[in-house]
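One structure coming up, written as structure tokens, with questions to follow.
The full complex has more chains than appear here; those shown keep their coordinates.
To keep things simple, chains are lettered A and B as they appear, and every chain counts its residues starting from 1.
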Amino acid sequence: MKRVDLIVSERELDAVLKAIDAAGAPGYTVMKHVTGKGPHGAVSEAMDFSGLGANAHVLVFCEPAVVDKLQAGVAPLLRYYGGVGYVSEAQQL
Amino acid sequence: MDTSLVLQNLLTPPALFFFLGVIAVLVGSDLEIPAPLPKLFSLYLLLAIGFKGGLELQHSGISGPVLPTISAAILMSLAVPIYSFVVLRVKLDSFNAAAIAATYGSISAVTFITAESFLDTQKLHHDGFMVAALALMESPAIIVGLLLVKLAAGQKRPDEGPMRWGAVLHEAFLNGSVYLLVGSLVIGFLTAANSPHSAEKMLPFTDKLFYGALSFFLLDMGIVAAQRLRDLRRAGTFLIAFSLLMPLFNALLGVAIARGLGLIPGDALLFVVLCASASYIAVPAAMRMTVPEANPSYYISTALGLTFPFNIIVGIPLYLALVNRFIPVAG
């Protein structure tokens, strides 16, 4: 099995989750209120009062075949809007 | 007279707590109001201002200057982004220019609320229908902003087709803050007509608490604005000048229109404040969603880091001085 970690802006979260569903992932986990720093600068929770949101961390455990589809569906979103995605090995407990 | 009004405004709790927040950042205090507490205050203020506006609108009725004023407000929210865009294109690309332009066409509810509180301390009457004008100025500015993007730029985005008008209109008219404000206005309007007793039972929450909650929220806004101010240094003198001069220009135009409409001084001040303020809630959220190419630190920092404090501290009393000078007192 594979483990996919995605960090995206909460803004793109819906689009990313849709792409994950479309890739046939058996499930996913979302952590909101995540902050950080990347090539586009730092993201904080300071604007929270406006509902602007921060980043979200999305975690998917899935088969390698699903990773390929995620690659096709999610990577363009990351390239365009920013955010990162990484894949590691994982075994079911 | 101007300076005395400025001073009077400066020494009220809302302005002082705003300063306290700004200074906290400048001196590096670790004072913070953690998420999602600021959201609580921002939802509360929208609900309360809408509800109170609805009550008053019911009492005053929809007649006299109501419809002309609201129409003028909507026209301003369409016009401001257009001439702002022309100015901003001198130095910025279309994406950033359109996003900032939309921001200045829209309004800042907190600036409006602070102006209302200032009118109260000056014992000047204002009408409930001004809240309707407030509510109706967010959406047009968003739409003009996106039209400008569409006309001036042409890049394709990965997850969308040409232009998703449905999503744009949706965002313009149904984003949380516009929705809550308009909804509360309608509820206040209905309640005042049908259940005056229950309208009264709302007042300790929506009315008595209001001034204190506004002051508390402005403490947070001071913190946030000061954090933004730092970003602004990078934005350069052009944007700094824009974020101070454009509100002044819009305010002058607003005074002229308010005079033309024959508004009373209280309503005139609120009208001017609507013209002069810039949105840092609904419009930035919409732009961040629909124009990711624009740099948020530009459109948020100008509106929040400079225009907002300028209006809260100097602008409101200055605009009142203008109003006192150019608008004849009825009677």
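Throughout what follows, a contact is a pair of C-beta atoms (placed from the backbone, for glycine too) under 8 Å apart; a residue touches a chain by one contact, two chains touch by 3 or more.
The shown structure was predicted, so the numbers you read here are calculated from the model rather than taken from an experiment.
Asks: What stoichiometry, expressed in the displayed chain labels, describes the complete complex in this file?
Replies: A x3, B x3
The working rule: only the chains that are shown with their structure count from here on.
Asks: CA centre of subunit A versus CA centre of subunit B: separation in Å?
Replies: Centres of subunit A and subunit B (C-alpha means) sit 34 Å apart.
Asks: What residues on subunit B touch subunit A, complex-wise?
Replies: 34-36, 38-39, 41-42, 157-159, 176-177, 217, 220-221, 223-224, 227, 280-281, 284-285, 288-289, 292, 296-297, 300
Asks: Touching residues of subunit A toward subunit B in the complex: what are they?
Replies: Per the touch definition, subunit A meets subunit B at residues 11, 15, 33, 41, 45-52, 76-77, 79-81.
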